[in-house]
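Below is one structure, written out as structure tokens; comments come after it.
Shown here: the complex without one of its protein chains, the others still in place.
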Amino acid sequence: MKTTGSKAATGGRAYSVWVANRTNFMILGFGILVLIIFIVFPFFGATSWTRRLVEFFCYLALAQLWNLMLGYAGMISAGQQGFIGIGAYTLWLFSDVIGINPLISVVFAAVGGVIIALPAAALVFKLKGGYLAIGTWVIAEVMRLIVANIKRTGGGSGITVQATSEMAQKLGADGWMPLVYWWALASAVIAIVVTYLLLRSRTGLALKAIRDNDLAAESSGVNLWRTKLYTYLIAGGGCAVVGAIEAMYSLRVHPGSAFSINWTAYLIFITVIGGIGTIEGPIIGTVIFYVLRETTSQYGTWYFIALGLLAIVVTVWSPAGIYGWVLKKTGFNFFPLQRKLRFSEAGGTPTPIASGGEEVAG
Amino acid sequence: MDWLNAIIQGILLGGLYALFAVGLSLVFGTMRLVNLAHGDLTVLPAYIALIIVGSTARFNPLYSIPIVMVIMFVFGYLLQRGLLNFVVGSGDVAGVIVTFGLSIVIMNGLQEAFTANSQGLDAGRIENMSITLSDQLAIGWLPLIIFIMAVVVIAALNVYMGNTKMGRAFRAVSDDQEAARLMGINTKHVWAVAMGVALLIVSIGGVMMGIRTTFNPLLGADRLIFAFEAVIIGGMGSSWGTLLGGVILGVAQLLGALIFGPAWQILAGHVVFVVILALRPQGFLAKTVTA
Partner (left out) sequence: MSLLEIENASVFYEDFQALYDINIKIEEGDIFACIGANGAGKSTMLKTVAGVLVPKTGRILFDGQPIDHMPPYKRVELGISSVPEGRRVFPSLTVHENLLIGGYRNRKGPWTTDSIYELFPLLKPLRKRQANGLSGGEQQALAIGRALMANPRLILMDEVSLGLAPVVIKRIYEAFPILLENGCTILVVEQDVQHVLTVATHVACFLEGRIALEGRPSELTSEQITAAYFGV
């Protein structure tokens, strides 16, 4: 991929701007192959594995969205569980109360998440940093308490997602789980694609350079408030989708688990361990998190203590996470976000102006 | 009469929230760190008191408070110097993540050590003593003492900040940490003292609440939120504002419980907080302009 630049600026030498090199294209091809395998997986894989992958892709989607808010818009949210819960209950609302097919109700869950995110943003954006984080937590608590206090939703003890359960029973586990799986896979892929496109856009580039400096952002022509708002809305809708998927997966909605702060704990762990601000980071983090979960979660509180300690240790010693460490050592991106400048000699093939693969422009 | 009772109880409850909030606000003011483990650090002292009381027969937990205060001060000093000082300069994200991780560790650690069951501290007759104002109105001694402690602590803190060498150092470091260093202030030490003082303050409220009602490892989350709401409602940078914020929150909660039922108590507080955030985000007595 390249775009040509002006001759005048570089004193007569033509230059082009490259985003990806050939290796990146190979990776892209490989990635598409992997994606195809995942799409057809339920046809030849065991249902127990399909179930595991549903959870995996859910966490991956959540982590990408949280990472988007943090790495792209500089916001720390401790309240995404609010949208997860809204998504779950919206699915219940549309499939059980209104009577729409649950697989289609997922879309309404996304809409519900975005609609709720609007007033939430209006309130929460008045705060900054750590206080913003607690503010989002309060909003999530408000949603939880309201839902838990309404009898119709089953109140504090939750309620079965009736219509979905019936559909699941009719199709049987082998028939039902793949449908949930494809929704989970779709949300993870969409989250990754959206994040990649946003980070690669001109706004993304500007934001990367001026992360925490509001003044610099405004003067560079980036409307920071609007960028934050759109990011928050996207994340709200995306998390609501995950909540809906979870509801279809467990066939039950319960305020304590749908709105649990544990979601945030998991997200923080995944993103921090993997690496904030990159797309590969949450992928690596989700893998590690999932492996840890499958092997140690029966130890209950010790599992959580280990998560907490690991997050602390990584933040203090390797703030860029595991992928950040890899990036430093190899300089290689699976998802190329940087632009490289290459000059072409008069009439010749473009040669990189920095040898050794160093990038000139970030 | 029910209304008056709810309001009075709410004001007294506000004193407790202020005791929790002042610590959170002090740490943020001195080092721009929002400590997400703050709530759990208000529960920890009750367990420490439990250990002290449990190991000696017939020891009134009220007398353990000074001991717990000292222990929590030392703990806060070491925590700050050993861990939190490393994230103070690194931006908001590092602080949130590390303190959130700390919160999880403390909460689950307490659960592992003491189980999730509710515990209580028995202080004898004072728990049930009250002042009778009329045949429908009574004020419990314990809630009243807590409120008075809040006022005393805030007044003492103001004197400390205004008139002592360390208090001045807190303010100087809060204004400009690099200039403070150039004047000979060891910021690492000052931050650690500030955290120690904050935890010393919350241990008063933490133990008293352990006496007044039961406690368990999971209370920290709500207490963090109440402290936060009190700070925001009252206005950042003002310690008396924190008392006002706590009182408003307490009254909102108990009036909400009275009107809608006890299940709505916490939600009522959140709703009032949200309304104030929407209409007057700087709070009522704010002194600092930036968050």
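As written, the chain order gives the labels A and B, with residue 1 at the start of each chain.
Just so we're on the same page, a residue touches a chain if its C-beta (ideal position, glycine included) is under 8 Å from a C-beta of that chain, and two chains touch if they have at least 3 such contacts.
The shown structure was predicted, so the numbers you read here are calculated from the model rather than taken from an experiment.
Hidden chain, full complex: it touches shown chains B. Here one chain is not drawn; of B:L83, B:A172 or B:V271, the residue touching it is B:A172. Here one chain is not drawn; of B:M183, B:I259 or B:V275, the residue touching it is B:M183.
For chain B, the residues in touch with the chain missing from this view are 165, 168-169, 171-172, 174-176, 178-186.
Quick note on the criterion: only the chains that are shown with their structure count from here on.
Distance from the chain A centre to the chain B centre is 34 Å, each centre being the mean of its Cα atoms.
Chain A contributes residues 70, 76, 78, 122-123, 126-131, 133-135, 137-139, 141-142, 145-146, 149, 212, 261, 264-265, 268, 272, 276, 301-302, 304-305, 307-312, 315-316, 319 to its touches with chain B in the complex. Of all residues in chain B, those touching chain A in their complex are 28, 32-36, 83, 86-87, 90-105, 107-109, 111-112, 221, 224-225, 228-229, 232, 263-264, 266-267, 270-271, 273-274, 277-278, 281, 290-291.
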